[in-house]
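Following this message is one structure expressed as structure tokens.
Missing here is one protein chain; the remaining ones are kept as they sit in the complex.
The first chain written gets the first letter, and so on, giving A and B; residue counts start at 1 in each chain.
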Amino acid sequence: MSYVIAIPLLPAIAFAVLGPLSNRARNKAVWVSVAAVASALVLSLIAFVQVWPGGHEGEAAYHASVTFASIGSVYLGVGVLLDSVSAVMLVVVTLVATAVMVYSLGYMHRDARIGWYYAVLSLFTAAMLMLVVSDNFLQLYMAWEVMGLCSYLLIGFWHEQVAPRKASLKAFLTTRVGDVGFAIGLAVMYATAGSFDFAVVLHDFQWAPATATAVALLLLFGAMGKSAQVPLHVWLPDAMAGPTPASALIHAATMVAAGVFLVARALPIFEASGIALTITMVIGVVTALLGGLLAAVQHDIKKVLAYSTISQLGYMFVALGAGGLVAGFYHLVTHAFFKSLLFLGAGVIIHAAHTQDMREMGGLAKKMPVTTVTFTIGSLALAGIFPFSGFWSKDEILTVLWHGEHYIVFALALAAAFVTAVYVARLWFRVFTGPEQTSELKEAHIEMLVPMGVLAAISAVIGFGSPYFAQFLGHEGQWPDAAIALTSTAVAGLGLALGWWVYGRRTRVINTRPLKQRFAVVYDALSLKLYFDLTYDYFIVKQFSRLAGALATFDRVVVDGIVNGAGAVWRAGAEVGSLLDIHVIDGAVNGTATIVKAAGARVRRLQVGRIQAYQGLMVGALVLLMLWFVVKGA
Amino acid sequence: MTLLQPVGALSFMTLAAVLFSLGLYGALSRKSTVMVLMSLELMANAININLVALSRFSAPAEMTGQIFAVFSMVVSAAEIGLGLALVLALYRQRKTVEVDAMQELKG
Partner (left out) sequence: MTDTVSGVAFLALSFATIGGAVMMLATRNVVHAAFWLLEVMLATAGIYLLLSAEFLALVQVLVYAGSVAVLLLFTIMLTLRRREDAVRDFEPGWGSVVIVALFGGSLLFAIQRFGAQMRPGTMPETVPDVAAFGETLFTQWAVPFEIASLVLLVALVGAVWWSGGDGS
């Protein structure tokens, strides 16, 4: 099964081919990366079929590794590990990546730098696949950082404008905060377990609770940065400044889920610690709730989806924190499909309406039937309505919480589900019903609609596979518990009803102003993103620039002083030397100089003053010398 | 297959020779001082490859080549630092980074 190695390599090769080309040639060669990712999809499907009927994670269906460096007794290797978890992830990533790449053919076709866009997208896909199949934490970390770079490049893709530039920096720096935690965690892991290999770290090594807690929390911190968990979530809404299909792939389906994947992989360490699981759960539920609330007050359609992503990622963390690997991982899979579908739909809507502000949209249902149907399926899946995929995975998470007797978290998760339904209804009614705001609405190109249709079909039916999914991962699978399913459906239904009552009941003339005024404090807090950005700006960014100012002063006064002092001493020495020079040496030299001057007058014609001419002369002489040696030596 | 034969010292020397020639070409032909400095780095790099490779193949236990390569890296780091400082000084004086702007020593 060595073809598994080709899955991450194919997109990497596409990047290596596209990267060096000129801009114009690259724009014509985008099919290279589409073809590479599509072939990776085919190979992933084959791998998936071969791994069937699955097994416990860590039970490798295929494993190969090669050592590329040994520093002392440290062996650094890259490896490919194919087990049930990575097989599922391979299919999800390649499927969404293929859909996004085909979609982008239509979405980006007028952009002058579409080739670069595809090159970075290929590099990203390669890194994500590399992360999925890696068999050790170090390789995972490398792929993780490459993804961070691609995310930075794609958020700032339109770097002519200010907002994307700032957003890309913010995203890079915020995730970097988490990555530092990750890196320290890796160091601690290596210091205790003596290895980075999954097999050693996760299965063979016996973790002491204290070190396990330290490592788990540091890894969790890295995951929080990448997966935009409170309080490191601030970058994700701003990241929406990038191209929408890139947001669909990176900031909805795959990269942000990498944090969840990391925690899922490292779950044995979390379990050895115990307390780390609880912390994961708390962070997850806080994020789920806050993300949902913030999504409910945004007006930008992409930001609604971004906060929704944050909230759903929180859901996955809750599941993992409750020990529900299957539930959390299953939600990752379903979320990847329906959220990328929603983002692709949002891209079509933005193209058609020429705005991202939902207040200026309306009545799209009549003119854009395909988009409406697919977007509705995505919305219902997100809200958790039977029989769409979100219902099943959300239900599994709730079941895990209920059986684990985490009743408070269960209640909060239900509340988050309710808020989710409210903002989904708000989004849907604002965009698709009501009077038309722009006149020239028309349906998108076929290459944009087909991927959306495929993703919508998957989102609609994948839920029925939920017990088989658990079996594939080597756990016991069962259909959802009727009572919990009914409760969650009722809550979601209530949320949708409330959303309809406020936003969809009569056409367009609903006035939410009294509501806003009555709860002014809450609304202001929410619309200022709960003060996270302001706090960071005040306590971190401002303090940093103050520190930088202080350092600059230090530099000017102290360091420059030292350097200037050294220079002054040197010059004083030189002056002494020059005195000596003038009085003693010059006399002796002057005589010689007369002779040299006469000679120089003849040689000066050689000195044209061009350095490179001298250099060429030198090399030419050297060549002659070399030729002589070669010939003589023969 | 000849392509997949074990890699010998000659392969590394050939690589280094090609790299050195490319660097030399850049150093001789570029008009921008920065480009010339980059080409010098290319040449230094080729030398280092040769040092490491030959030491690896002939006397791996002593590691003289590796140690030498470390010193060579130190020197070329110092060189690029000074070179770039020179470029900055040149730019401040002449508002240009062309190599040909430095013709003071013309006879």
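Convention: contacts are C-beta pairs under 8 Å (C-beta built on N, C-alpha and C of every residue); 3 or more make two chains touch, one makes a residue touch a chain.
Since the model is a prediction, treat every value here as computed from it, not as a measurement.
Within the entire complex, the positions of subunit B that touch the omitted partner chain are 3-15, 17-26, 28-32, 34-35, 37-39, 41-42, 45, 48-49, 52-53, 56-58, 60-63, 66-67, 69-71, 73-75, 77-82, 84-89, 91-92, 97.
Within the complete assembly, residues 20, 66, 68-73, 560, 563-564, 566-567, 612, 616, 619-620, 622-623, 626-627, 629-630, 633-634 of subunit A touch the chain that is not shown.
Here, only the chains that are shown with their structure count from here on.
Between subunit A and subunit B the centroid-to-centroid distance comes to 37 Å (mean Cα coordinates, whole Å).
By the touch rule above, subunit B contacts subunit A in their complex via residues 24, 27-29, 36, 99-100, 102-107.
Touching subunit B in their complex are the following residues of subunit A: 600, 603-612, 615-616, 619.
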